[in-house]
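Showing just some of the chains, left in place.
Chain lettering (A and B) follows the sequence in which the chains are written, and residue indices restart at 1 in each chain.
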Amino acid sequence: MITLSSDFGTPYPAAMKGVIVQRTDARLVDVAHEFPRQDVRTASFWLREVLPYFPPATHLVVIDPGVGTDRDALVVRAGEHTLVGPDNGVLLPAARRLAGDTDRLETHVIDEDGLGPVEPTTPTRSGSDTRGPHSPRSRSNTFHGRDVFAPAAAAVHDAGVTSLESLAWLEPTTPAVDLELPSPTLEDERAVGEVLVVDDFGNVITNVPGSILDDLKRVRANDEPVPVGETFAAVPAGERLATVGSHGYVELDVNQGRGDEASGLEPGDRVVLEPVRNDDS
Amino acid sequence: MITLSSDFGTPYPAAMKGVIVQRTDARLVDVAHEFPRQDVRTASFWLREVLPYFPPATHLVVIDPGVGTDRDALVVRAGEHTLVGPDNGVLLPAARRLAGDTDRLETHVIDEDGLGPVEPTTPTRSGSDTRGPHSPRSRSNTFHGRDVFAPAAAAVHDAGVTSLESLAWLEPTTPAVDLELPSPTLEDERAVGEVLVVDDFGNVITNVPGSILDDLKRVRANDEPVPVGETFAAVPAGERLATVGSHGYVELDVNQGRGDEASGLEPGDRVVLEPVRNDDS
């Protein structure tokens, strides 16, 4: 199985799929192609939270603001999973989660020349409109998803996670760029954390573990008291609440509304959470 | 085959897919993940109109504004099809259409504890960033698509529509919430109906059967005369028409434009249709 993740929108993912199905019978599953453009951190969060629900697979990830520069193209083995994508950190939070232990992480760099070119259908004779200006033997500088990562993912899938050493165009390396999503500071009952992402519903997902809300009826979020609820419907439609989201973190949400608009919070913003006791106002 | 429908946008559907492919080899087909948020009625219309084109399948449907409340999680057998989703009515218009006869409908409630937990890849040892705060043995209160409906759909698919009784975590029940899309009133040649949905093109789809337009050249829609056309191109680009849409209902459309903007109509609005005879103005 090969999963596909990108910030491409449409229709660029289809070219990657064509390249893959040209090379392998692997099952394809789209994770998302609407990740915020060139936002490595947001994509790394979602991949870390979503990919562990998959069985062992090859995960193709193309969020690649440095396409065409000398940043490396990587294959990361993470336990029984493999990730393929650019060396900008986007693979690493998911890889660590999938591996469970950094001992089970192995990183390889792709030798792009060794991997060989991606060739579209090659016309036999030239004629009006039958041949584009694209040389089939060259690699584009702007679409490595199609020309490097997709063929690499197909080959990695067919080799299998335990036989990456059979691929001559892979060399062991160390990632140049690390990315670790921030951890909160927990002191006594006060948590100082950060907004990791805002989801499509407007839910504000922080990095503070949900256990901080245990047994609380209200919490002070950046000095504003907010009810704690086990689920959205704990408060009337349109009202704010703090809840434990599906990833286990504290979320600042609105029942049937947008938590980001109600709180004014954006990814990267600081969030201070403090318990409200019965005698607090 | 398992079809997937939700209002999740992206990337939450990928977590449901991971859970399913972890459990079964069933073919997956997306129906849509962009249904209007928490709009049970609109989704129920589309499912009623689209699912009957599929061969017998398990249909996973997660439009679930009451997630985490005590609303039941249902499995509805409808003839040779099975639907899995929340007890808020969203499954029923499609289920009745797929069954063809209410005698062929059977509803079961899911015992969530009996179904068991959904476990992401479990790290062997804890370490920085290798383990999230999410306890793998707990069920989230905000994402039953991943934690209840997806594993249930996988199991229902593998059991088969005729062997649902083999699933110990299903109990016969009666849906708490019914939903029936409104029927129009037809008196003489006058139809009083309602806008069911507006599609992505802006076409205004009513609940009035298309046969009311038979042999008419013009119809009065909420007192405005509109040409009747067999297809969009019956009128010049940008002009309004009434036509019989692909679901068999009267639609108020604009050729290469948006009928909703031209008519000011929204889902739920009343629509009165009256024939315009030759001698009418």
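The criterion applied here is as follows: a contact is a pair of C-beta atoms (placed from the backbone, for glycine too) under 8 Å apart; a residue touches a chain by one contact, two chains touch by 3 or more.
Quick caveat, the model's predicted, so the values are computed rather than measured.
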item	value
Assembly size in copies, with 2 chains present	3
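Keep in mind that, in the parts below, only the chains that are shown with their structure count from here on.
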item	value
Distance between the centres, which are taken as Cα means, of chain B and chain A, whole angstrom	29
Touching residues on chain B, where the partner in the complex is chain A	8-12, 14-15, 17-19, 21-22, 28, 37-38, 65-69, 118, 120-125, 127-135, 140-143, 146-147
Complex interface listing, chain A residues touching chain B	1, 3, 5, 27, 29-35, 46, 48-55, 79, 81, 93, 96-102, 180-181, 183, 199-201, 209-211, 230-233, 243-249, 251, 256
